[in-house]
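All protein chains of the complex are present and in place, except for one that has been dropped.
Our next item is chain A:
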Amino acid sequence: MIRLPGLMGVLSGTVDAPDIDDTTSFWRWDFAWEVLPEMLRSFFQVTLVVTVVGTLIAAVLGLIIAILIRVLPKPLAWLVTWSANFIRMTPIVVQLLVVFYGFVWMEPMAIALLVYGVHYSTYMSEVYRAGIDAVPTGQWEATTALSLSAVRTWQRVIIPQALRSTVPSLGNYAISMFKDTPFLIAISVMEMVTTALEIGGFTYRYIETITIAGVIFLVASYGTAVLVNRLERRLAYAY
């Protein structure tokens, strides 16, 4: 199945086809420039969307899981803990495939957001748990002494303090998720590597596209890491 409008042009002859007979050159700049827009398109429309939305889902859901484990009665907390453990300890590819074949009516992109978000939420919940545990007992005792409600205690005292120490780890998981997006090939979502392989299928040239994908991954990961670092330092000075 071809889902590559850019290459449709190549195939229909409206765009100059690369010289696919050239099997001797290791690297062709003309071909690299030609496929770059297509690669960037898959980055912005798929990889970046899955990473950003997935991270947001994971960050929110992870916090909810961490709080639930803390506030629910024991048996229910245990149930949440083990559901999270189960998701964390099975490969994301397996989860993608199960949802893909189990819920055939779902859009592949929706599956991607759901599975990446939920999978990584189970990692992030552990980060939050550590952050929550790191809030000194005295803070909880002060909220009791002031009769603050449970909601207010979490909202104004515990979560803000727990979050400070979690930013670097959450950033790292966002980068991990980003680098895990090539698994989307399992459910035929055209992220960057899938797109590279698809183009190779028509042109028999792989090095350029795969390299471009690698460079985009590197630049974006490094950029995110720098951003997280800066955020971390700003938070350290916040109080």
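Quick note on the criterion: contacts are C-beta pairs under 8 Å (C-beta built on N, C-alpha and C of every residue); 3 or more make two chains touch, one makes a residue touch a chain; residues count from 1.
Keep in mind that, in the parts below, contacts and distances are computed from a predicted model.
Of the candidates "Sarcosine oxidase subunit gamma", "Response regulator receiver domain-containing protein", "Phosphonate C-P lyase system protein PhnH" or "Amino acid ABC transporter ATP-binding protein (PAAT family)", the chain left out of this view carries the UniProt protein name "Amino acid ABC transporter ATP-binding protein (PAAT family)".
Listed residues A:Leu40, A:Leu148, A:Ala186 or A:Leu231: the one in touch with the omitted chain is A:Leu148.
One chain is missing from the display, and on chain A it is touched by residues 136, 138-139, 141-142, 144-149, 152, 156-157, 160-161, 164, 238-239.
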